[in-house]
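All protein chains but one are shown at their positions in the complex.
Up next is chain A:
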Amino acid sequence: MTTTTTVRARGSTMQWARFLLIRLVRAVVVMVVLVVVTFAMVRLVPGDPAQRILGMNADPVALAATRERLGLDAAWLTQFADYVNGVLTFDFGTSFQTGETVSKIIADRVWPTLQAALLAIVLVAVGGLLVGLWAGVVTERRRPVTEATFSGITGVIGILPPYLLGTLLVWLFAVQLQWLPVAGSGSLAKAILPAMALGLAPMAMLARVVRVETLTVLGQDYMRLARSKHLPGIRLFTDHLLPNVLGPVLPILGALSATLIGGSVVIERVFARPGLGEELAQGVQVGDFPVVQGLVIFLGGVVVLTSFIADVLAAIIDPRVRRAVVR
């Protein structure tokens, strides 16, 4: 089998190199756009940060001094150059308000946000896949009642907004059953309710997609042929059904993960978690450019990384994905 192995290695290494290159270029382009947009965005918002810091009746001389200290008197191009330079070295500047470096703010506050987001991603991925696969296999036998029940439940959960779902969950699990803490951060248990509030709706949506994909795959001739081999059921599942379902589902999961990271920033206020969301909201209110820019770039980077990982996983599982990209 030596010839086989060499042919395989040569052909697929080239393909992989090109696939990864194309995906990396896309990620870099997204980041560049994000850097430009964040820079422009905070400056297009009306209002003068120096005025906000010093108050409406501040002395013009003090205002000018503050502007100079913050680097706001420089030309936009100079500011942009400084900004890009900073981003490349992970230096997002210091907060106008507190003087803390933005990097330190991120380091201090990232965990409550990331913890809830990661837990939500796991919930969506595992829950959505298991429920969807189960529903697909079960409803292959044309069971209208099961099908309607599934569609009904996932449809309702899928359209509930996270804060409403969050309130319901708190009432059920924290107040009535008292299984989980109401709010706060620190332990994993405290992240469960926010993660559920975030993840249940996307999980229901993903389960619907997975069910349809499962039914599609089950109806394919290659599944019929695989069944004609009468293999153990588990092999039929792991070798034939699952990889064919995962191929199209993983990129969707990647996109959902991006919204979960964004959602985590919002939902943490509901659950009183001292994460990046609190900082971001405050930063926007007072026009704290460095904080807003830094946080948006950082969160954007996490989102880009997540969808990059999802794309690579899909390409590992389904060779057609990487060939489609390379072609």
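In the analysis below, a residue touches a chain if its C-beta (ideal position, glycine included) is under 8 Å from a C-beta of that chain, and two chains touch if they have at least 3 such contacts; residues count from 1.
Here, contacts and distances are computed from a predicted model.
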**Study point:** Options "NADH-quinone oxidoreductase subunit N", "histidine kinase", "protein-glutamate methylesterase" or "Peptide ABC transporter ATP-binding protein": UniProt name of the undisplayed chain
**Key:** "Peptide ABC transporter ATP-binding protein"
Check your understanding: So which of A:L20, A:A65 or A:I317 would be touching the chain we can't see?
Key -> A:I317
Study note, to complete from the structure: Answer key for A:R109, A:K190 or A:H240 versus the chain not shown reads A:H240
Revision key, fill the gap. Across the whole complex, the chain not displayed is touched by chain A residues 1, 3-5, 7-8, 140-142, 220-222, 224-232, 235, 239-240, 243-244, 247, 317-320, 323
